[in-house]
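Not every chain is included here, but those present sit where they belong.
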Amino acid sequence: MTTITTDAFLRPDGRRTDELRPVTITRNWLDAGEGSVLVEFGNTKVLCVASFTPGVPRWKKGSGQGWVTAEYAMLPRATSTRSDRESVKGRVGGRTHEISRLIGRSLRAVVDVAALGENTLVLDCDVLQADGGTRTAAITGAWVALADAIAWGQRQGAIKGTKPVLLDSVAAVSVGIVDGVPMLDLPYVEDVRAGTDMNVVVTGKGLFVEVQGTAEQAPFDRRELDTLLELALGGTAELTRQQELALATDPASRP
Amino acid sequence: MTTITTDAFLRPDGRRTDELRPVTITRNWLDAGEGSVLVEFGNTKVLCVASFTPGVPRWKKGSGQGWVTAEYAMLPRATSTRSDRESVKGRVGGRTHEISRLIGRSLRAVVDVAALGENTLVLDCDVLQADGGTRTAAITGAWVALADAIAWGQRQGAIKGTKPVLLDSVAAVSVGIVDGVPMLDLPYVEDVRAGTDMNVVVTGKGLFVEVQGTAEQAPFDRRELDTLLELALGGTAELTRQQELALATDPASRP
Amino acid sequence: MTTITTDAFLRPDGRRTDELRPVTITRNWLDAGEGSVLVEFGNTKVLCVASFTPGVPRWKKGSGQGWVTAEYAMLPRATSTRSDRESVKGRVGGRTHEISRLIGRSLRAVVDVAALGENTLVLDCDVLQADGGTRTAAITGAWVALADAIAWGQRQGAIKGTKPVLLDSVAAVSVGIVDGVPMLDLPYVEDVRAGTDMNVVVTGKGLFVEVQGTAEQAPFDRRELDTLLELALGGTAELTRQQELALATDPASRP
Amino acid sequence: MTTITTDAFLRPDGRRTDELRPVTITRNWLDAGEGSVLVEFGNTKVLCVASFTPGVPRWKKGSGQGWVTAEYAMLPRATSTRSDRESVKGRVGGRTHEISRLIGRSLRAVVDVAALGENTLVLDCDVLQADGGTRTAAITGAWVALADAIAWGQRQGAIKGTKPVLLDSVAAVSVGIVDGVPMLDLPYVEDVRAGTDMNVVVTGKGLFVEVQGTAEQAPFDRRELDTLLELALGGTAELTRQQELALATDPASRP
């Protein structure tokens, strides 16, 4: 229905327009954390650590439901020039807030909070190196860390019952229109030139959780939107496969 | 192509699913402000004031380009229960940041910053009363205030040249799926029950500037997404007409 | 005893020195808020909203007494040039603090906190447009919103007993000495030229609650002080009449 | 005209109602500071240090005028129970702001900023021990420190010209109505029982600079106000004499 340009010469790294960068998902990257994953989308590296705590924030007490939230941050020199630390500036910036909220919502969309019971999961996503797509890598990696932490909670007996807590998996990818050409998984050099830029969060079953398209430079039409969504669904299907693969390796060594 | 349910009994206020709430756009609502608009989407009331200042922030100096930005906020009792002031809490919340950034990006998408020259426009969007759709009302009203302020800058000679500064108009509307039914322009009572909720920003020519769909409760499929986009395009077309009407009334009285 | 100059040509708007600007008090200006009043002193417009909450802050618990407090703020473009938001600056300024405290004290002076019972009333006074006298307009309007909110609390049964909660009404006005001439109710253009500037808060019975006179430019003598107090008592008597008038209109429509 | 009660048994410390507590003004209390004064009103002890800096804040540059400002603060255990430090809380409270602004305005009322030239004077008033009347003691002591710092600036040649910089002296005192009786210079035990409490700032010539009367508990009538003003004028006349005496001692030893 849509034409996806495949000319490899279009992209600095020689990828097809519908091709992801190399993806690696390393579980148990740290000793601490009930789940800890280093996720890499090309040169983008995000450390995703899940912390499991019995109990919930005050406003959820007695609800019988759990709580899942996320915090995203960048190390000061994750990028090509150094940024000031938000702790030193004394306030969390708008972009950081926005991405933290996006990751939290995306994960909650596939969690049955009643089955989780009154337990809290905090997902810390710290960008060690940034080369575009940090929020999508964070969602993709955080879900794996979340899965490990839920399994840990079940082994520990902190999560009672046999109802599955995870309703589905969730992964995310960026797409954008660069020089008029829709493309999948933009690194920084492509991202800065993109007229339109979209982050798409999709469940393992292929349903949309978030669609966030932005055209600061060039408003887009319905046909372009359709192509972008198609590229995104292709990318997230592949990411879902990578998540499954990572979880299929030996179970986490944590007791 | 898509079926839009029209049963009026579905909605508490008796609207069709593809029908906007009553919209009013009042220009020159305040004496101060180079543009000042009170926009109402049903019971939602947002005061949008444009401030025009010669000069640009340091990082834009010498670029020959102007700057357009926005700040969104809610009065503490805009909602049915009182919220603490962000000034008192000492920090701007994530939601506020997110919406301010959205409004700014939406407006910049239709401004030729080179034609604007080194001038700054700040759009303050303060919600006096909130009943759903505050960010979309804010974008729709802010664009009218922006148009007034740009005209003021041209009359004053602060904006030089004859190149049009505004490339197009921009308006926004919310859509969502409530109890499985896609609907346009959700008031608060519908919004809290929506499984999926989408804000769509569209130019006067019908191109997308932002598509922000979120499914915290129920991931949505491609067909539902299509219906929502269609509803949104219908709503923004009508809002564009209302913006034109408001601007077609007597010119602003400010010298 | 004192001579009040009546030459109309003295003042830019042609008022006598002992004459108030046109005053309007609009009740139920918003749907939310147990009392909500838009008060206008000439071009100064302040939105005063009373929020009624059962219960009191921790340090009042078990005292059997209620609590009344106020928060004052200005929209960024309430004035002729835009000010930065205090939420963005991350701190509430000294002037804002000072006025919020003044409003709260003024209202508490006429409330029987024991008759109120353990309930809290927060009065939000947001200046939509500023042309001098914002704090005095805020006190005058806030008292009407407070009266509506107390009546609401009584109708709801949240305030028990039949003892009157309001001991009296309270209103406020500014006076000042401009070019040597004492004057009532100064708009911005007069205020900036005033050598002495005084805000006076007076009960319906004509007793003083606050007298705040400041002479940054020209210290004043006892005779000038007497004239200012006389002007103020005249002004607040008229404001008291306007408050009564506003409350005498049909009862608030809120259930 | 007014009756001043003189029954010594009325007051815990046996003073007449129109009598000040013992006042001491010690100059050069510190080595640092172009003026440094320890002022005591009974048990209230405030350290007032004047810092002289050539140059003015950005917004005064090129005006030919100087700037005088003040900062008031309390040590955490100046009072009978410890308060948290404002530096630790991360924000300056409303009361602190209010008093700092009052001191600054009071001093500026007697300074010819043109004669001062583009120099800045900061008056730091730190309360070491608080027993009522800290703000009035601070104003009274700060004026002496200011006078020393101005003399220093003149000796150093930083202040040019021969026009006097100080137009007059300024002193302040509290008055209040305790159990229906108007009284001068309230210590803490009287202050907490006062229905009305007023701070009055008066120049050496007997003109008013600030009149700040507050009736949180009992609104006051015109006759009571007159009595309070009379008491205050008596008190500040005595304080003016003490300031003159302190300055008449040997000149400061600082070169």
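Letters A, B, C and D name the chains as they come in the text, with residue numbers starting at 1 for each one.
Criterion: a contact is a pair of C-beta atoms (placed from the backbone, for glycine too) under 8 Å apart; a residue touches a chain by one contact, two chains touch by 3 or more.
The model shown is predicted, which means the values in this text are computed figures rather than measured ones.
Novice: Let me spell it out: one sequence, repeated, and 4 copies placed. What is the copy number of the whole complex?
Specialist: 6
We take it that only the chains that are shown with their structure count from here on.
Novice: Chains still linked by touching once chain C is gone?
Specialist: Take away chain C: A, B | D.
Novice: So, what's the distance in Å between the C-alpha centres of chain D and chain C?
Specialist: Inter-chain centre distance comes to 29 Å.
Novice: With chain centres taken as the means of their Cα atoms, state the distance from chain B to chain C in Å.
Specialist: 33
Novice: In angstrom, rounded to a whole number, how far apart do the mean CA points of chain B and chain D lie?
Specialist: Each chain's C-alpha centroid was found; their separation is 52 Å.
Novice: For chain C, give me the residues that contact two or more of the other chains.
Specialist: Within chain C, the residues that touch at least two other chains are 90-92.
Novice: Chain adjacency by touch: line, ring, star, complete or other shape?
Specialist: Graph shape, chains as nodes and touching pairs as edges: a line.
Novice: Could you please write down every pair of chains that are in touch?
Specialist: A-B, B-C, C-D
Novice: Inside the complex, what are the residues of chain D that reach chain C?
Specialist: By the definition above, chain D touches chain C via 91-95, 97-98, 100-101, 105, 108-110, 168, 198, 203, 205-217, 219-222, 225, 229.
Novice: Which residues of chain B touch chain C in the complex?
Specialist: 30-33, 36, 43, 47, 49, 51, 53, 71, 73, 75-82, 85-92, 96, 122, 124, 126, 128-129, 131
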